[in-house]
Structure formats: structure tokens, C-alpha cells
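Structure incoming, see below.
Omission of a single protein chain aside, the complex is shown with its protein chains in their original locations.
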Amino acid sequence: MTESPGRVEAFSDGVFAIAITLLILEIRVPHGDGGLWAGLLALWPSYIAFLMSFVVILIMWVNHHELLRMVRRVNYPFLFANGFLLLTVTFIPFPTAVLAANLATPDAKAAVAFYCGSFVANALVWNLLFATIVRGDLLRADVNAATVANVRRTYYIGVSVYILATALAFVRPALGLALNASLCVVWIRLGYRSESSVSSPRSES
Amino acid sequence: MTESPGRVEAFSDGVFAIAITLLILEIRVPHGDGGLWAGLLALWPSYIAFLMSFVVILIMWVNHHELLRMVRRVNYPFLFANGFLLLTVTFIPFPTAVLAANLATPDAKAAVAFYCGSFVANALVWNLLFATIVRGDLLRADVNAATVANVRRTYYIGVSVYILATALAFVRPALGLALNASLCVVWIRLGYRSESSVSSPRSES
Amino acid sequence: MTESPGRVEAFSDGVFAIAITLLILEIRVPHGDGGLWAGLLALWPSYIAFLMSFVVILIMWVNHHELLRMVRRVNYPFLFANGFLLLTVTFIPFPTAVLAANLATPDAKAAVAFYCGSFVANALVWNLLFATIVRGDLLRADVNAATVANVRRTYYIGVSVYILATALAFVRPALGLALNASLCVVWIRLGYRSESSVSSPRSES
Partner (left out) sequence: MTESPGRVEAFSDGVFAIAITLLILEIRVPHGDGGLWAGLLALWPSYIAFLMSFVVILIMWVNHHELLRMVRRVNYPFLFANGFLLLTVTFIPFPTAVLAANLATPDAKAAVAFYCGSFVANALVWNLLFATIVRGDLLRADVNAATVANVRRTYYIGVSVYILATALAFVRPALGLALNASLCVVWIRLGYRSESSVSSPRSES
């Protein structure tokens, strides 16, 4: 099992691609009385939920890709930590559907809290996966301590902000959801910045 | 992130393959009174919607393939523009289901307009993606200005015709849908013509 | 577009894999009165439909693999003929669900005829695909005339037997279904025989 991460990457890509495409099944054809346009407009919570989860999974896929570029080989604990991460990814369509069904109802607080809470779990597993990589000595030799510290800090921030968003959801669900979404912007920004540093290891190959 | 487009291509292929296969879930087993044949015949709007969306996604996959053959490397903006394109692709099963459910009802105008409108959004993102590629200097060196101008013009035509089809749908839904479908023929034709020019760059490898 | 069939193969594999996995969604959890075992037993038409379609798609995947091994390059007509084949493959979950829902009802004849009829369409597209390959001069140089004639004959037989099964379904649905299933055995047998001849071209690579 001391092999290159190629096949894990392919399997993970498959799971990411399927999870992101299944999201659309959550949006059901409207069957109301007030005409089709009214029915389509009334689905706005579904569109928001779909859009948010799509962007989050897309960013995760990019980040997973970036992370695995730092990995030179995989071992058994890595396979299961990665599998645990995929579990939290395949779970996303469910809180997404819960959010869509309840965002315009009195249960909005619970729905947003559940949605954000799912990402707390997901963010914790990203930390677990990175810890597994570092402890198992799976990093490429050219990944320096500064990069490791940077990734770790980013993942800690992720957990913290998602916890904050979950807590906020109980008081002001709209704000909780906005905070959750704002993390996407942070991550995309981090990606841009790291483009010139983190990704350099393989750039010469 | 200055890497070859291999993994983005594989991920995109996965999303295209899943979206095209999920379309069938829109066709539900008939449970009517007049016998199975009558029930199967009454599903004609579903067959039309399935067929149209299948062909469109297939053509998009071919075009995506052609486009990425002109790309020598990918960057962060490309990843997100491409992700945005995939969003509009995974969305297609929803307007397809809306079309199927309403084509034989008084809501046909709204359904066709919504269906065609989805492709306006999709066509706009193709333009965005190509602009991202050109501006980011991601094109292969052997892709000349004529080819770039040709792709750009084709994408502009796509947006225009889809807008026209959407507008037409409000008046004559059948014509709007026919115009939408006719674009497929145009694109397949363009593909044939470009076979001898656009695709030459990699033919020697 | 004068390229190797690698990416078409990967995309087709994706569609085959998804179509074969979606079949299970047709079997719904029973919610009857007579206890769970009775409910599970009453689903026998679903199990038969699932099993038959699974085996057929699996065999098609193997045959598609065998066919593409004879192909040295792909062109535009091939891409669309292959896409048309994939259309008939992604369609299979629908007649499968129709068969499962009606096999134990008075509509069994119509359901079996519709199911077998879907494979007539599919078999016709296999012929179209092979004709596209031969006419487009896409075959490898080491594929001789005997092999071409053999593949063509097999595909003709496929169409004929499926037409027969469809006709038979109107009279004796059980026999029609059995004839349909028997083709699988024929195809597996053909595969075994061809193992020593057709597949030799690439065996040295």
C-alpha cells in the first residue's frame, strides 16, 4: 500500500462529481395552482441551497486536488481518513434538501443550523485527513514547514467559522447562511494566493 | 496550479456523464387506466425532453473536449469558470423535467421559455469560460487568431439564438423549441467543419 | 479529431457504470401489510428486471470494450453514433422500471414487448456504430475481413432475435422475456470464442 495517490484521487474525483451532480435531484418540478412561473419562483430556497452546495463541493474538489498534490504516497490510515471525508461529502445532498425544504418555513433556524453543522463535521474531517498525512510522513519532501502550518491554520479557521455560522443560525438564520457562504470566498482567495507558493512543488514536472 | 488540464477534464467528463445519465430519472413509469400502451404514449413530452437534453449535453461534452484541446495549462480562474459551466450542465435535468411535465399543458409557453432560458445562461458561461482562457493566456501556442475569432463568433451566435428561442417560446412554444433544437444541428455541422482545422494542433502527437 | 479512442472510452465507461448502478433505484422499499418478508417476495418482478438489465448492460460494456479495441482512431460521425448508442443505454432503466411495475399485472404483454422493443432499438444502433466505424476507415490495420464479417453477423443476429422476442411478447410474454435473456448467453459464448481470435491484435502490446 505504499503507492502513489493516483487511484485514490480518481475514486475521490468520482465521488465528488457524483455528489455535485446529484444535488439537482433535490429540486422538484412545481405542481401548484398559480401557474408555472409562480411555482418556479417559489422554489427560490431550492435554488439557493443548490447553488451554495454546488460551490462548496466544487471548492472542496479543488482543495482536495491541491492537498493530494502535496502527498507522495498513501497508506491505510490515509485511505480511511479520506473515505471518512468522502462520507461527509456524499452526505451534503441531504442537509441541502433539508435546507431547501425549510428555508421559507418557521423551521428555517433549525434547517440552517443543521446545514452549517454538517460543514462543521466536514471541516473536522479535513483536519483529521491532514493530521493523518503529516503523522504518516506522506508529504512530499519539498513541502516545507511553512506550507504545513499554513494549511493547518486554514483548516482550523474553517472549523471555527462553521461553528460560528451554526451558532448564529439559531439566532439569525440568514446571517448564519451568509457567513457559511462567505467562507467560499475566503477559500477561493486562499487558492489564488497559494497558486504562486503551495503549488510550486510540481510545477517543474 | 500551472498544470495540464488532465484532471479538470476527467472531473468534467464525470459530471457530463452523470448529468446525461440522470436525465432518464425524469421519465416516470405510467400508472394510468387506459392500459400500458396508452400510458407510454402519453409520455411523449418526456421522450422529447429527454432526447433534446441528451443530444445537447452530448454536443456540449464534445465541444468541451474540443475546447480543452486548445488549452495548454489551467489556472484558478479557469477552474472556477469551468465549475460554473458544470453548474449550468448539472442544472439541465431540472428544466428538462419542467419541460416534460408541462409541454402538453396550458403552461407549455412558460415551460419552453424556462427551458430555453436555461440554455441562455449556459451559453453565457461558455463565453465566460473562453474569455477566461484567452485572458489568462492559457491557449496553446499553435492556436491562431482566426481560430479564436471563430470560436468566439460561434459562442456569440449560441447566446443570440437561445435568447431568440426563449422570446419565441412566449408566442409559439413549438417554434421556440424547434429553434432550440436546430442549434444542435448547427453545432454538429460546425464540429464537422472544424475537424479539418481546429483539431489539427494535436493531430501530430 | 483524428485521435485515439481513449477519452470516448472513458466517457462511455462512465455512462455504462452510472446506468448500471441507477438500475437499483427502480426497486422501492415495500410498504405493505403482510409483513416485510411478504413485501420483499412480492418484489420478484423487480428482481428479475434488475438482474436482466444489469447483465445486459454489463455484456454491452464488455462488447463496447472489445469493439473499441478494433478502432485505431475516432472521427465526428463515430462520436455521434457512439453517443446515440449511449442514449439507448441510459434509456434502459426506464423500460426496466416499466417491466418491473407490470410483469405481475395484466399489462405484462405490453411491458415485455416494450422492454424487448427497447433492445431492438439498441441493437440497431450497434449496427449503425459498426457501419460508421467501417465506412470511416477507423479500424486498425490488423483487423481482417473475416473479423468484420463476424461482428456484422453477430449484430444482425442481435437485431433479429430482439425483434422475435418483441413479437413473441405479445403472445407469450414469459417466452419473449426468456428469449431476450437467452441472447446474453449467446453473447457471453461469442465472447469466449472470440477471446482467442478477435482480441489477439493488441495482445502483444
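In this document, chain identifiers A, B and C correspond to the written order of the chains, with residue numbering beginning at 1 in each.
Note that in this section a contact is a pair of C-beta atoms (placed from the backbone, for glycine too) under 8 Å apart; a residue touches a chain by one contact, two chains touch by 3 or more.
Since we're looking at a predicted model, the values are computed, not measured.
One chain is not displayed; in the complete assembly it touches the shown chains A, C.
In the complete complex, the hidden chain is touched by one of A:102, A:166 or A:180, namely A:102. Among the residues A:75, A:127 or A:154, only A:75 touches the chain that is left out of the figure. Looking at A:15, A:123, A:139 or A:165, the residue that reaches the missing chain in the full complex is A:15. Panel shows subunit A; residues 1-3, 7, 10-11, 14-15, 18-19, 22, 25, 75-76, 79-80, 83, 86-87, 90-91, 93-94, 97-98, 101-102, 107, 110-111, 114 of it touch the chain omitted from the view. Against the chain not displayed here, subunit C makes contact via residues 9-10, 13-14, 16-18, 20-25, 27, 29-31, 35-37, 40, 50-51, 54-55, 58, 61-62, 65-66, 188, 191-192, 195, 199, 202-203.
Everything below uses one rule, namely that only the chains that are shown with their structure count from here on.
Matching the C-alpha atoms of subunit B with those of subunit C calls for a turn of 90 degrees, to the nearest 5. Separating the centre of subunit A from that of subunit C, both taken as means of CA atoms, is a distance of 37 Å.
Looking at subunit B, one finds that residues 10, 14, 18, 22, 25 touch two or more other chains.
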